[in-house]
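Yeah, one chain of the complex is gone here, protein chain that is, but the others are all in their spots.
As written, the chains take the letters A and B, and residue 1 is the first residue of each chain.
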Amino acid sequence: MTIAFAIQIIILTGLVLIGLLVFYLKDLLHAAIAFAAFSFLMSVEFYILQAPDVAIAEAGIGAGITTAILIQAVRSTTRKEFDN
Amino acid sequence: MRNLAVASILVVLSGTFVYMTAGHDITFGRPVNTQMDDYFLARGQEQTGANNVVTAVVFDFRGFDTLGEATVLFVVVLGIGMLFRKLMAREEEESE
Partner (left out) sequence: MSKIVRAAADFLYPFVMIFGFYIVLHGHLTPGGGFQGGAVIATGIALMFAAHRYREISLIFKKAIFNVCETFGLLMFITFGFAGIFFGKSFLYNWMVNIPGMLFGEAVAYGQNAGNLNTGGIIPLLNIAVGVEVLGALSLIIYYMLTYVVKMGVNKEDAS
């Protein structure tokens, strides 16, 4: 087992965990930050799979722009998600 | 009952996916048809003069795709500007 394979297993497990975290967090600001962490792990995974173009795009769009837009959306609506 | 239906549909879909990928021996990084890739890797550098073959494909061989992508981004910003046009009108009134 090479080091890249071990890192890949860690990253994929973390992706599933952070995806569940994004779904289950009730505080939407925390969910937006968790989504940024998801994008960062996704970017590292693309880099390991030898696609540095996609990795740069994912880091710029996913972790930067999308987080800013989501935080502005949370700021203009409500911060807590409420159950019906 | 509804959860059971959703769960059974999910199981069937994921089982089909696993069967398709395992049964046809599709491996990562080794595509079945490689004629196009071989052509780009062999001729791309001298025909486009770019060391980065990905950029050579995106901006030269498939330039129309990039033009469409740029147009999509332009239209997105147009849509957002139209969404907030009432706000922009108010801001202009305030500045006058």
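The working rule: a residue touches a chain if its C-beta (ideal position, glycine included) is under 8 Å from a C-beta of that chain, and two chains touch if they have at least 3 such contacts.
Quick caveat: nothing in here was measured; it's all calculated off a predicted structure.
Residue B:N51 is the one among B:N3, B:Q35 or B:N51 that touches the chain not shown.
When the full complex is taken into account, the listed residue touching the unshown chain is B:F74, out of B:F17, B:Y39 or B:F74.
Against the chain not shown here, chain B presents residues 42, 45-52, 54-56, 58-60, 63-64, 66-67, 69-71, 73-74, 76-77, 80-81, 83-84, 87, 90-91. Of the residues in chain A, those that touch the hidden partner chain are 52-53, 55-57, 60-61, 63-65, 68-69, 71-73, 75-77.
Going forward, only the chains that are shown with their structure count from here on.
Distance between chain A and chain B, defined via averaged C-alpha coordinates, is recorded as 18 Å.
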